[in-house]
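With one protein chain removed, the remaining protein chains of the complex are shown where they sit.
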């Protein structure tokens, strides 16, 4: 079975047209995010975020995606240029079990992260904008797979005024 | 200023008594989570989560905390033994700006993580139970601080039935 | 560590006084729900539900609990007699991870259960009142523990009128 | 009357196209979930969950469904391949009376299950992923029908970190 | 003016197609629920509930409705056969003033009903499934009209387990 | 066991002090709502509604309750005189199973009631203010108990303006 | 600029078709609500409420509107006859600033109105059904315009039962 | 029975201490809002709003209330001076039936008011700040009481920028 | 890449047709809000608000926009004339990160603004209607860009009544 998200997803009504176009082309070409990541020189998560309209695609990104996925440039430019209108894909609280687990981590450990971050960095926040993230796969000695998600954000101290 | 959470926090009504006891003792002793982490042999985030009642403290953890923080063992045992009733500390959506940024990452990248994780691992979830996490501090060349949060969870494939 | 729920639980403000009284006595006596179950001739889940004020305790139940847990009968009668005011212990959606998993099963499989139940029984519902439930523990060949929860409810067909 | 879900269901706008296709074909062929269960070698609830897009269909499942229900393979593959986007079919709290009863069981007995499970297994959760479920029909001596739903999930202890 | 619900109702997007079909035919034939009630041998409220997809229509009901309302049997069977997916027509809290008044009665008198029902019947509920209801019109001596709604449900005692 | 509501009810924080006073006195005297109903010349539901602060008690009602329940008149007058602040006792949607069933009836049959009432009475509402209600118990031939709740409200036509 | 509501209103999806028809015809004819009010012998607010499907139009109202606005009678009758399904046009809390101000008046002065009304009238409510309303414009001496909204409802005392 | 709000009101936890002080004193003195209105030279609704902390009391208002109600000036000044923190007394949607009726008027007629106000005044809002309100009682020829609430607010046109 | 909002925005279903028309024309002409601002003699924010249907366009505004953007006047007049139905574009709480930051400022500093404004101006509000706003860009000495948003509203004191 190919690793594409279900094209009959209930998500689609809430999404811009780009995911349909992009996922269909990706499936037809049999490409993975890992392969697209190399083509664009961007992380897999960033590529997937472009697919869902949650990250900005540069002119070069659009041109490369158009070539690799064989989507007409004008169509893709129409769908991907401009500034993303982020934040509308996930129900809150999330209903999707995989995404709920990430939410649960924030719900359960949120104040623990705050206490440790405040202790290490002072009063401020970890930026979600000056921010990168990635997903790794590790195998332990018993042959179990582990997912490792890394969140790296610039520390922003509160301005004193 | 000592790096303790505000003892006048609006959180307190929603919390069990343990955070008040523990944060007050930690401040009085001038200890950091990093130092407590070494004493208990547990990660800083796990120690902070014990403070907030979001992780289970073992008998040994309770005894060590009692000794290091000079809290009567009976009092601490009364407050920390038993099974945590997790998930009640954070408003959802979170109102605290630091915690909101973590939530926003899930909101914006949730489906991108799902797409990449499904591609790498198949149909399943990253466990939030068979799970560890940590916080690191990095400095870039311009002297900016970056926070790095690592989430590591066992991959659980959906059972076929 | 004794198997008692945390006595510093954030649940307590939403609960009647009986859980505090009962869990403290159960911990002091070192009794399990399995043992109480035998004393009362009721299922473990029913006993725990009495502790949380979610199931009715009969006069005999109250007297036996009073004896076994060494709680003055008048106090326990004051706290347990009368009709339960059910449904107030769990946040909805639940924030507690263990309870959330049960909720997620309903969220994900709700319409599948309905389709299969309608096919097997016709138009109606499985009663949650004329209803019993139990929890079992099974070990598989690899030594993994599995929890088995059985829900058994009378089928109620819709009246034709 | 055939035991199919109403084809004029208000659910449909929230659903992917697969349920319409599958329920119509199932009704036309006059097949039950029990019969499809035998064809696919999967439980009735799992088959119904595939119908609603809440469980993954393997390549073999798709091929068998295509044959048994006489739906063109390309159409069914288009609708069922990929990873399910779970959790969107049920309102929360559920409005459908049959599904509400399941929700009410979680609402009323949630903390009782937690207390009994923690006592039997320690600190952790019953997985909803490494999980199987089934529906049985029992008749009592008075001729009343009872529905029995079994939930079986792997016990996941919290990692210590 | 004929006593039909507005055919331009904002309800329609949330409804299955059957109400449009049925109300239009009922208006065209100039029939009342009272008259349809006699034809089907079912209560007026039950007939109206069938119109809104909130009660199951038997094969005979469908055939009679098809004949009386002159709707092609195949179309009506397509729209009405199967199991209702109940509970989606009313906003909660209801915005419609007539329906809000019924809701307000539950909101204001809910615990009073519970206290009286528990006193009369013990611990249990009045079933909404093994249940019938009807609407009557009474005129008082001053010529005022009064609506009388009767709710009759089987008493279900909680199982002891 | 006496038929009193649990005095350890989670409701109490949301309630005025009168229910505690009244239910305790009622239990101590061993009186039923049926008996109080006769004393006050008011319906059982109205008496229970006074207990919960959901109906106004007249001066005579207060005096009689004071006498029958042996509560000092000044205390009862302090607690019951004045105008009720209605509507705060029930969660919406209700979590209590008995009250939920009443709510479900409104949710499922709301538009059916509206259609039948509009047909019988025209454009308007059934008043919940110029309104009386009562609870009856019926036994069927098989010995099953049925609860019958009657709602009787004045019909208020919309003013034309 | 003509005083018509924006025909590109986000309201439209939640509205029945009548507002589009009526506002377009009103704009084309250059008529005001004041003028239509005279034609129909109904208040401006009532006429506007008919436009939004929030008040019932009589047969005469429909015929006059059809004539004055030159809308085919059959079309208007199709859209306006029947009983309104009220309450769906306004988000709650309202997002529209003009409507929010009315809501804020209820939010801020609600209990003050209740205290004064109870003092003047006893225990009861001001009907929103046996109710009329109007909007007036006043100019003060400095040339400022003031809007005056009058709400007039029949006082309904609670029935004693 | 004196026309005071119930002193055992569930509102009290959400209210500042002033209502308890003021309503108790008002009841003890047997004064009405109408009488206090004359003493302070302010409308009855404004006086009641001061009682609930929803309108600002001037120094003179406080002194007069202190004298008329015989409340120590220092106590009343402590409770009433400063700026009101408005908007917290009413649940939204309101559960209190009297207040709900006012809310329902906004819900049902909100867009009709907007259409008429825009037509009469242009693009803007009726101020809820530069605003006065009053309650009148009228008797019709049949002896029915009618409540008349007048809302009068300055018209604020949107600035062009 | 041109600075246009994504034309595949999930916002569009909630928006009137004007944004699609206007943003497409603006992109085709390669015009900025700064340039349109000069053409219309209105602030950039006001022009963008017109695009989103959140500010009223005068007849002259419509004519100028029609000319500059080469959109047929009749089409634009159809889409922009009339009174805006404001407030429907933003989810609350906002999900879009840029807009969330503005919301967070209100959430965090709301009572601080109130305290300072009350001290400076007395009891009242800053109008959001008699109101202008603008966005400026500043560069600091390190070459960092800063956004400066100015909110200027007329102070409205509460009427004394």
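Should a chain be cited, it is by its letter among A, B, C, D, E, F, G, H and I, assigned in written order, with residues numbered from 1 in that chain.
By definition in this document, a contact is a pair of C-beta atoms (placed from the backbone, for glycine too) under 8 Å apart; a residue touches a chain by one contact, two chains touch by 3 or more.
Not measured: the values here are computed from a predicted model.
Enquirer: For the full complex, which residue in I:28, I:60 or I:92 touches the chain that was left out?
Expert: I:92
Enquirer: Just one of G:61, G:104 or G:119 touches the chain that is missing; which is it?
Expert: G:104
Enquirer: Among I:44, I:61 or I:78, which residue is in touch with the absent chain?
Expert: Touching the chain that is not displayed is residue I:44.
Enquirer: Under the stated touch rule, tell me which residues of chain G contact the chain that is not displayed.
Expert: 93, 95, 97, 100, 104, 107-108
Enquirer: Considering the whole complex rather than only what is displayed, give the residues of chain H touching the chain that is not shown.
Expert: Output for chain H: 14-18, 53, 58-59, 78-89, 92, 128-129.
Enquirer: Taking the full complex into account, what residues of chain B touch the chain not shown?
Expert: 1-11, 13, 91, 94-97, 100
We adopt the following convention: only the chains that are shown with their structure count from here on.
Enquirer: Among E-H, A-D or B-I, find the interface that matches B-C: by residue number, over half of the contact pairs should be common to both.
Expert: A-D
Enquirer: Determine the centre-to-centre distance between chain F and chain I, using the mean Cα coordinates as centres, and give it in whole Å.
Expert: 51
Enquirer: Just the number, please: Cα centre separation of chain E and chain F in whole Å.
Expert: From the centre of chain E to the centre of chain F is 24 Å.
Enquirer: What whole-Å value do you get for the distance between chain C and chain F if each is reduced to the mean of its CA atoms?
Expert: 29
Enquirer: Show the residues in chain C shared as contacts by 2 or more other chains, in ascending order.
Expert: 3, 5, 11, 45-46, 55, 58, 83-84, 86-87, 92-97, 100, 104, 107-108, 114, 118, 124-125, 127-129, 131, 133 - these are the residues of chain C that touch more than one other chain.
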